[in-house]
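In what follows, a structure is listed as structure tokens, so that the remarks can point back to it.
Note that one protein chain is taken out, while the other chains of the complex remain in position.
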Amino acid sequence: MSTASTTRTRWRPSAGRQQHAGPLTYALLVLAALVSLFPLYWNLVAASHSGERVVEAPAPLLPGRHLFDNLAFAWNQVDMGRALVNTTVVAGLVALSTVMFSTLAGFAFAKLPFRGRNVLLALVVATMTIPPQLSVIPLYEIITDLGWVDQLQSVVLPSLVAAFGVFFMRQYLVEALPVELVEAARVDGAHSLRIVWHVVFPVARPAMAVLGMLVFVQAWNDFFWPFIALTPEGNPTLQVALAGLGSGNHSVDQAIVLTGALISTVPLLLVFALLGKHIVGGITAGAVKN
Amino acid sequence: MDLIAPNTQSIRPRWRSRLYRWDVRAAPYAFVAPFFLCFAAFGLFPLVYTGWLSLHRVELGGEAQWLGLRNYTALWDSDFFWNALGNTFTIGVISTVPQLLLALGLAHLLNYEMRGRGFLRVAVLAPYATSIAAATLVFAQLFNSDYGLINTVIGWAGFHPVDWESSKWPAQIAISVIVTWRWTGYNALIYLAAMQAVPQDLYEAAALDGASRARQFLSVTIPSIRPTILFTIVVSTIGATQLFGEPMLFGGSLGVSGGSGNQFQTLSLLMYEKGWVTGALGQASAIAWVMLLLLLSVGAVQALVVRVRHPRRRG
Partner (left out) sequence: MRTTGTITTRRRRLTALIALAAGTALLAGCGSGGGTGTKADGASGTVTLRIGTFGSFGYDNDTGAKLYAEYEKLHPGIKIVESNVADGQKYWDTLKLRLSRDSGLADIQAVEVGYIAEATGPALAGKWADLAKTGGADLGAFLDWKVKQATTADGKVIGLGTDIGPMAICYNKDLFAKAGLPTDRAQVGALWAGSWDKFLEAGRAYQAKAPEGTSFHDSASGLFNAVVSSEPVQYADAKGELDYRNSPGVKQAWSVATSAATGGLTAKLRQFDEKGTWNAGFKNNRFATVACPSWMTGIIKDQAGQENQGKWDIAPAPVAGNWGGSFLAVPKSGPHVKEAAELAAWLTAPAQHAKVFAVNGNIPSTKETLSSPAVRNATLPFFGDTPVGRIYSEAAAGIKAVPISRWDGQVKTFITDNGILDIEQRGTDPAQAWANVNKLIDDKIQK
């Protein structure tokens, strides 16, 4: 951690303070983790019981014996392979493009002077205020006119960039990226894309990783719009495909519903395990030499 | 990694500088263009269309009939609209404030060097990834008035059991608990990303001045991540105004009407009920526009306050 010049340290992103956590910190965090994880655990428990047991009071707290029956049943009812591929495609593309475009726009709004910047930024924030429950109706008109019903682009294209992401990256970079760094690169004759690649991205990486994770999860679990744009037996994402699970005669088998939920959450946990590392480690070493 | 040979500059200085100037001027627009193109393609039409609908009496699939501003005046006269507006406000306040404070504290703790940090960071995001179905059943059980865990604990403490669904305040508190549970980790990660960009030497300097950890948190961390805090405040305010999923999930089959006495019906739920359940698309659109205008005016006030308090602060 020794550094030669102070200017370099000033703008280097660091993994925070290298202070060690005390027992109280540990206790609080473990408590928070337990509260956060409990519903996931309970999802597993519920998926391992019969449908009647799940809604019976008091609720089961320990796993039962029906997990594999339920899994096999859910798996047979839904074309999981296709749904998984579709969801990965959708969530992957949406997360990737949102992170890229939001970082570019966020950088421009934070550090590049241009005419109309404040007005445009206000406009970005204003677009977030449009309530989504109603815009699906006109949005559906658009995709039917384009003939995109049941095609993946109907869920991917409208979410390629999010105002939320742009605003987030802007707020992050405004503080994290010293303007001298951008100017120094300019003096060196670097063009804008080069600056983005060599200056902005290294500084923005923790925020990009967090944004990517949040957007991926959001796109993965999105139901309201995909359920309208896609059909369960045509070209569904996971959440849409799972909409038919647990159907019964005037009642719903919650154990099967939750087995479906479990199946859709597990890949997400895998992604967490993979991406989580990038949020956590490595960032300390994110130094850029001038 | 170098893409440009060092001698290019000297060979074509004028061309370079013109290109350079063009680049400086055009790049910002190119960078913000994707967002605005996407918005123009998929966001603008819904906005305008909803505005048009709000001036009509129209049902999905049916003919539109011109009403002028009557949908808006009907809202003004409707007790249910004011009720939903009030609920949205109270639930918004009791869910957003604790949620952001908790997230800030949690992010601070997660920023310490420790074993299992990666796991803990991912764990707090788990609520955001939990399926609605699982969350619904878990919270329905926890808040069950007869045998739920929460009432059991309240019973141990010597109090009467609380009717979490049919009484107004308990129901709104229960919904706020769900909102807080779902979004605290999300905001904590956002804060955490910002905290990682706080320069190390600020802490070192503060430590040299003898500042305690708590003092460092207040005088170094918070000021350094102020833009991100503003971001979460704006996003949570918008989220609270559009609150939909959690009360819906909490109310189950009564979710859309927000309980038997509309005791937790929010603006978004009222809008959904009008637009989808009773087919009054024009009125639903009017609610959407009122929400929009409301948020914009809150935003304007917020911006004004920021400008008054930090007149020089730009960028």
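Read from first to last, the chains carry the letters A and B; within each, the first residue is number 1.
Please note the rule applied: a contact is a pair of C-beta atoms (placed from the backbone, for glycine too) under 8 Å apart; a residue touches a chain by one contact, two chains touch by 3 or more.
Remember, it's a predicted structure, so these values are computed and weren't measured experimentally.
Enquirer: Missing chain touches which shown chains?
Expert: When the full complex is considered, the omitted chain touches A, B.
Enquirer: One chain is left out of this view; which of A:A126, A:V149 or A:L269 touches it in the full complex?
Expert: Of the listed residues, the one touching the omitted chain is A:V149.
Enquirer: If the missing chain were put back, which residues of subunit B would it touch?
Expert: These residues touch the chain not displayed: 1, 57, 59-62, 78-80, 136-137, 140-141, 144, 146, 163, 165-167, 252-254, 257, 260-262, 273-274, 276-280, 282-283.
Enquirer: Kindly note down the residues of subunit A that lie in touch with the hidden chain.
Expert: These residues of subunit A touch the chain that is not shown: 51-52, 55-57, 76-77, 82, 85-86, 88-89, 92-93, 96, 136-137, 140-141, 144, 149-153, 156, 185, 188, 190, 194, 198-199, 201-202, 227-229, 231-235, 243-252, 257, 278, 282, 285-290.
FYI, only the chains that are shown with their structure count from here on.
Enquirer: Starting from the mean Cα coordinates of subunit A and subunit B, work out the distance between those two points in Å.
Expert: 15
Enquirer: Using the touch definition up top, name the residues of subunit A that touch subunit B in the complex.
Expert: Against subunit B, the touching part of subunit A is residues 1, 6, 9-21, 25-26, 28-30, 32-33, 35-40, 42-43, 46, 54-55, 57-59, 97, 101-102, 104-105, 107-114, 117, 120, 122, 124-135, 137-139, 141-142, 157-158, 160-161, 163-164, 166-168, 171-172, 174-176, 179, 186, 189, 191-194, 203, 206-207, 209-210, 213-214, 217, 220-221, 223, 254, 257-258, 260-261, 264-265, 268-269, 272-273, 276-277, 279-281, 283.
Enquirer: Taking the touch rule as given, give the residues of subunit B at its contact with subunit A in the complex, in rising order.
Expert: Interface residues on the subunit B side: 3-4, 9, 16, 19-20, 23-25, 27-32, 34-36, 38-39, 41-43, 45-47, 49-50, 60, 106, 109-114, 117-135, 137-138, 141, 144, 146-147, 181, 185-186, 189-190, 192-201, 203, 213, 216, 224-228, 230-231, 234-235, 238, 241-242, 244, 268, 271-272, 275, 281, 284-285, 288, 291-292, 295-296, 299, 303, 315.
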